[in-house]
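I'd like to ask some things about the structure below.
Yeah, one chain of the complex is gone here, protein chain that is, but the others are all in their spots.
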Amino acid sequence: MLVVMRKDATDEQIHRVVDAIRKIGLIPHPIPGSMRTSIGVTGNIGRVNADHIGGMAGVLEIIHVTKPFKLTSREMIPEQTVIEIGDAQFGEGNPVIIAGPCAVESYEQMTTTASAVAEMGADMLRGGAFKPRTSPYSFQGMGLEGLKILNAARMRTGLPVVSEALDIESFPLVERYVDVIQIGARNMQNFELLRRAGRSKKPVLLKRGISATINEFLLAAEYVMSEGNYNVILCERGIRTYSNHSRFTLDIGAIPELRSLTHLPIIVDPSHAAGKRSTVIPLARASLAVGSDGLIIEVHPNPAEAVSDGPQSLTFDMFREFMSEVRQTPVRSRLVKEVLT
Amino acid sequence: MLVVMRKDATDEQIHRVVDAIRKIGLIPHPIPGSMRTSIGVTGNIGRVNADHIGGMAGVLEIIHVTKPFKLTSREMIPEQTVIEIGDAQFGEGNPVIIAGPCAVESYEQMTTTASAVAEMGADMLRGGAFKPRTSPYSFQGMGLEGLKILNAARMRTGLPVVSEALDIESFPLVERYVDVIQIGARNMQNFELLRRAGRSKKPVLLKRGISATINEFLLAAEYVMSEGNYNVILCERGIRTYSNHSRFTLDIGAIPELRSLTHLPIIVDPSHAAGKRSTVIPLARASLAVGSDGLIIEVHPNPAEAVSDGPQSLTFDMFREFMSEVRQTPVRSRLVKEVLT
Amino acid sequence: MLVVMRKDATDEQIHRVVDAIRKIGLIPHPIPGSMRTSIGVTGNIGRVNADHIGGMAGVLEIIHVTKPFKLTSREMIPEQTVIEIGDAQFGEGNPVIIAGPCAVESYEQMTTTASAVAEMGADMLRGGAFKPRTSPYSFQGMGLEGLKILNAARMRTGLPVVSEALDIESFPLVERYVDVIQIGARNMQNFELLRRAGRSKKPVLLKRGISATINEFLLAAEYVMSEGNYNVILCERGIRTYSNHSRFTLDIGAIPELRSLTHLPIIVDPSHAAGKRSTVIPLARASLAVGSDGLIIEVHPNPAEAVSDGPQSLTFDMFREFMSEVRQTPVRSRLVKEVLT
Partner (left out) sequence: MLVVMRKDATDEQIHRVVDAIRKIGLIPHPIPGSMRTSIGVTGNIGRVNADHIGGMAGVLEIIHVTKPFKLTSREMIPEQTVIEIGDAQFGEGNPVIIAGPCAVESYEQMTTTASAVAEMGADMLRGGAFKPRTSPYSFQGMGLEGLKILNAARMRTGLPVVSEALDIESFPLVERYVDVIQIGARNMQNFELLRRAGRSKKPVLLKRGISATINEFLLAAEYVMSEGNYNVILCERGIRTYSNHSRFTLDIGAIPELRSLTHLPIIVDPSHAAGKRSTVIPLARASLAVGSDGLIIEVHPNPAEAVSDGPQSLTFDMFREFMSEVRQTPVRSRLVKEVLT
């Protein structure tokens, strides 16, 4: 931590800050400069709550040096976490492809999709049974019925299943039926839900909030991990910016940044970022090229009749072609090594 | 709703879209232009889920005309909602001032602050008992103990109290002890919590999410209202932008915009937007001038020792001076009338 | 400046950085912490270009402490700059109101507007003769003819005139005819134009770029001042954010922030931020309340027929009512003092 004093700070103000630093058990190192004095602060394990010093007379600014995250941090735990779910291995080098409809709509829709994407080479299934909807008047998902259909789709294909747990109430149900529990972007700072996920035995797929910084994203993962669940898969899914040609702006640079900061696997959701079918595959290609550990993609047997996210769902034909392309080019494994060296 | 066809759309594609519109019970009005055909759609009460049409061949874009909110809408309910809590009246014309510390820290801190702000003219008290914290390692609030202290502060001063309900688990506790239940910015799309608040008999103070659009904000209020609780106070508290000189960018223009769209009262939290003490009062003045129905401001007896948000908390002296200024200039009441005429 | 080393930086890497700092004439102050070493750097007058140190092995981050601006800085020049133009005084305490159409369209439109706003109490006239237009196919302004009309409007009313110099080519013309030369938001980093303005004897009204930080804004003013022209009026006019209910998001907090950082006068353009008539006056009120030294507002005799910015132009009636309100409440003068103490 560095405390920057104002140019016109008095000696007495500087002394008072130095004392305040000592008072919270840390060691002040005043650095008198030609224009102003700064005070280096050491002795802290992790980030210190010294915000109140920012409000003391003569202080211009507080600059934090130590990152506030621990269990998620590659500085703390250098080796890459690999999370195995069935045959899929997140973080091992080959991208894991998760596919399926936005929402479970019927037995037929889900099993047809499951069989199709399994045959085309997908590693896991997705499908929402509980749907977060901006409007209370929109379709809210099939609930338990949807989870049972997901289970049937898993039985038929052997593919593990991921689905969103929307709230505390439905968490146990989702936990029972799925292989990976998704925490959605809107819930990235629903701390009660994060803690509940942290007490689960099932792996968690944590989506980045649409206006979350990397720090906030990792601290959300830290909430889950601090309760004992170390199996967290991070998912970049686009952020909200002024740029209005796509639904969200995929923050593609977040993947290498996260790679260097954390040992957790990182995947990308190109469908929600794109918001329209024609951009999904280009973003998926970019995500694999940049070093993503996997993708979660919306695929629907008949997007024109999808209950939600129809415009951004791939058709079977598009997904088939994309998968044949993916399986030919296993380029990613070198990336992890690069970042780590 | 307007369906815009591509320049090169075939007649058959246009016919298929026209049929699809009829199929969902609406009336298509094709408008052939010199460059392309558009299709006006009528017959819908409220917003229609016709997203799948956006994915049909030949369609360039879908443009929604009807706003998706109902109970919050001034088009539906033209007269201004006034919410009375003790002597405070939100939406009646005079700004309601809510003051107090970010977090309840001790009996003494809270009662001292309560007595001070009451004497200076505040209308209500604030104080967090359950605190949403970005890091799991930060102070999480005093919980029930904090609520009891808030209650003591209310008894002593007669001022009603607002405090945040962070999650479903703590909701009933908060509901029992406070006069107004706050839903924080991070929870603006925690739909389970919104619905729970909608089943409460107590008024709700709903903060805008840091990346929420006005539409999303009003739909969050719609979640509360659709469960039967019509006493919702909206609160603008700054949005996340690239502009890094303040903690958040106060979207001051949102107040007149909301005024024209909704009949609900609208207040402003200048403290979280500012992030530093010196900017809080300027933003508070701007908020009253723009037509806010009230303010929620952080005040602390000794900001340098505050557990959270110290740098943005006003001292007693600053708050006293601000209040004497506020009570001299009741400028706002004309604004509501202006917007409505 | 502070150089933060990686946790795993070797002693040799630290030594090499220490040497590199000495090599550019500065003094390194290593601060060994429990987790990592940081190196304080002193001896620099102003900001040092030591970016290359950020790329050295073992370095995690470079943190700059000294602000990069000088002539604009209140730390350097504490007393408020007051700029007098005719009877108008920017920065003296009473807000200066500039009014007029977006573009000069005809002799009649401009002189009618000038007479009207003069009679209603405006201090200065605005009107664009050279218009920056996003599309090459839009109306580009009346040019020299427009400047002559502006001049006629000045003669008739006695009000000084501000108009935009769009480029180097038209600069001398604008400079000859107007009292204050406007540099528009799109040109805030057109350094050639800024330098040219810096060699003018006429005051400059510099608008903030729609994605400029406060630092970049002040450095743009620094370009003008470094050429010898110290009469720069800063103008906040809204920034580009995700929030789509208004044309731009007025960064109202920038005014107190700028007030504390610079001695230059600061005004607000509520018209371009709002983008629609109904929000202009609320934003204007907020701007005066927050401490703006003035306003620049679009007023048009018949907005429905305006060549540009019609929807955001006030009618004469709206402007008259606003001015009667402004002239009754001279609240601002205390603000400067507050910030400075």
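Labels for the chains are A, B and C, by order of writing; each one numbers its residues from 1.
Keep this in mind: a residue touches a chain if its C-beta (ideal position, glycine included) is under 8 Å from a C-beta of that chain, and two chains touch if they have at least 3 such contacts.
Predicted, not measured: the structure shown is a model, and the values here were computed from it.
In the complete assembly, the contact with the undisplayed chain comes from A:279, out of A:73, A:262, A:279 or A:308.
The chain that is not drawn here is touched, among residues B:12, B:75, B:145 or B:305, by B:75. Contact between chain A and the unshown chain involves residues 211, 213-214, 239, 241-246, 249-257, 260, 273-274, 278-279, 282-283, 285-291, 329, 331, 335, 339.
Seen across the whole complex, the unshown chain contacts chain C at 20, 46-47, 49, 51-56, 68-70, 132-139, 166-169, 186-187, 189-193, 195, 209-211, 215-216, 219, 222-223, 226, 240, 277, 303-311, 313. The chain not displayed touches chain B at residues 2, 4, 7-8, 29, 31-36, 38, 40, 42-45, 61, 63, 65-66, 75, 240-242, 244.
Going forward, only the chains that are shown with their structure count from here on.
Homomeric contact chain B/chain C: same residue numbering on both sides for over half of the interface positions. Relative to the centroid of all protein Cα atoms, the closest per-chain Cα centroid is that of B. Averaged C-alpha coordinates give centres for chain A and chain C that are 38 Å from one another.
Look at where the CA atoms of chain A average out and do the same for chain B: the two points lie 26 Å apart. Averaging C-alpha coordinates per chain places the centre of chain B 30 Å away from that of chain C. Shown for chain B are the residues in touch with two or more other chains, namely 211.
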